[in-house]
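Okay, handing you the structure first.
Just one protein chain is left out here, and the rest sit where they should.
Then we have chain A:
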Amino acid sequence: MSLDIQCEQLSDARWAELLPLIQQYQVVRLEDCGLTEVRCKDISSVLQANPTLTELSLRTNELGNAGVHLVLQGLQNSTCKIQKLSLQNCGLTEAGCGVLTGPLRSLTTLRELHLNDNPLGDAGLQLLCKAFLDPQCHLERLQLEYCNLTATSCEPLATVLRAKPDFKELVLSNNDLHEAGVHTLCQGLKDSACQLELLKLENCGITSANCRDLCDVVGSKASLQELGLGCNKLGNAGIATLCPGLLHPNCRLRTLWLWECDITAEGCKDLCHVLRTKQSLKELSLASNELGDEGARLLCDSLLEPGCQLESLWVKSCSLTAACCSHFCSVLTQNRSLLELQMSNNPLGDSGVQELCKALGQPGTVLRVLWLGDCDVSDIGCRSLAPILLASRSLRELDLSNNCMGDSGVLQLMESIKQPSCVLQQLVLYDIYWSEEVEDQLRALEEERPSLRIIS
């Protein structure tokens, strides 16, 4: 049984009602509930009396060092077999880390720990690593995003990786590790026998020089399924260095994050080899890279190859125009794997959308999710989209947020989606202005078709 409360201030009366549940349930998530150190005493007591708890999240509550300590002591003295614990954004600082090593060491069943958004600093993490190195500690998944870590933290982390062959997941995004730190980390990964499944190093200051090491890691860890390198200045050179590792037969990567990596059409050429041949690759993000229409064309050509089994492609903010839409049309008509395409924030315009619609309406298309937010779509574009929403048997979700259509365009779309034969399940229309009359009609439509979610 699970207790799941988010973004809700809990009165004293409500808290009294919840305590017996916290004492009984297997999964307890009380996130952004205004909990503080005061309530941690209660939490600590009921945790000690809960024999079945396996997952606890207190994300985004100002527990502070003392509060976190109380919670961990509660878990330490409990008979429960806690597996997953989130103390993300709980106000844990460097000063609070020392007293946690004891309790952490004793939680021998703990497999997953989230400490994101706590200013641990290098000194704080160093203290925690003592617990992670303990023979009793069998932690497999560790998240440390936005923890004020620098290159200094990479050696202790590398030591943990070398010592723990069961490690499966490491998230260090948004820490200033920089080239030296990432190098140290990669050394640890290469030396380690761990079967890493997920590695996220987004916005860590990775450089193209680090790609040599990353290439080795990717080519040797056959277990790696998800790699996050977004928001790092890899550049085309870095991508060129990385790709041989991605192409290695050992590499069975499923999800690759390369958003905002300073990649242009040139870098696409190398990635296309991977796309064409890596059947394991299912999800690729190249958002916020200046790919241009040429880069898009190269990607589309690869998506036409039978070896490409990509299911989700995110190319938001890639400087794509109407010119590349005919290439996407070929993909939409011929490709039978691609289920999700995000093209938001590209100046496709009505003509680009009209082009895409030629393919979207075809009977054989399989695309389920389409993002066209902020694509300069006006009432004219809606005129092309409306019949598609009726004709398509596959399209389930459409995003048209932040476009310049008005009442006329929205009404045309509504004409289609109100038909019972329309299979659309979600229509996202954030940041579009329509009049009261249209608002009334939308509300009526929502009531007529409860299976359709209209988000605005």
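The rule we apply is simple: a residue touches a chain if its C-beta (ideal position, glycine included) is under 8 Å from a C-beta of that chain, and two chains touch if they have at least 3 such contacts; residues count from 1.
Just so we're on the same page, contacts and distances are computed from a predicted model.
Participant: Refer to UniProt and select, among "aspartate transaminase", "Two-component response regulator", "dolichyl-diphosphooligosaccharide--protein glycotransferase" or "Ribonuclease A-domain domain-containing protein", the name of the complex member that is left out.
Facilitator: "Ribonuclease A-domain domain-containing protein"
Participant: Tell me which residue among A:L113, A:L127, A:L214 or A:C231 touches the hidden chain in the full complex.
Facilitator: A:C231
Participant: With respect to the chain omitted from the figure, which of A:Q126, A:T150 or A:S312 is a touching residue?
Facilitator: The one listed residue touching the chain not shown is A:S312.
Participant: In the full complex, which of A:E94, A:D117, A:E140 or A:D293 touches the chain missing from this view?
Facilitator: Within the whole complex, the residue contacting the unshown chain is A:D117.
Participant: If I consider the whole complex, including the chain that's not displayed, which of A:Y25, A:F167 or A:W259 touches that chain?
Facilitator: A:W259
Participant: Touching the missing chain, which residues of chain A?
Facilitator: Within chain A, the residues touching the omitted chain are 6-7, 32, 60, 89, 117, 202, 228, 230-231, 257-259, 283, 285, 287, 312, 314, 342, 344-345, 371, 373-374, 399, 401-402, 428, 430-431, 433, 435-436, 439-440, 443, 455.
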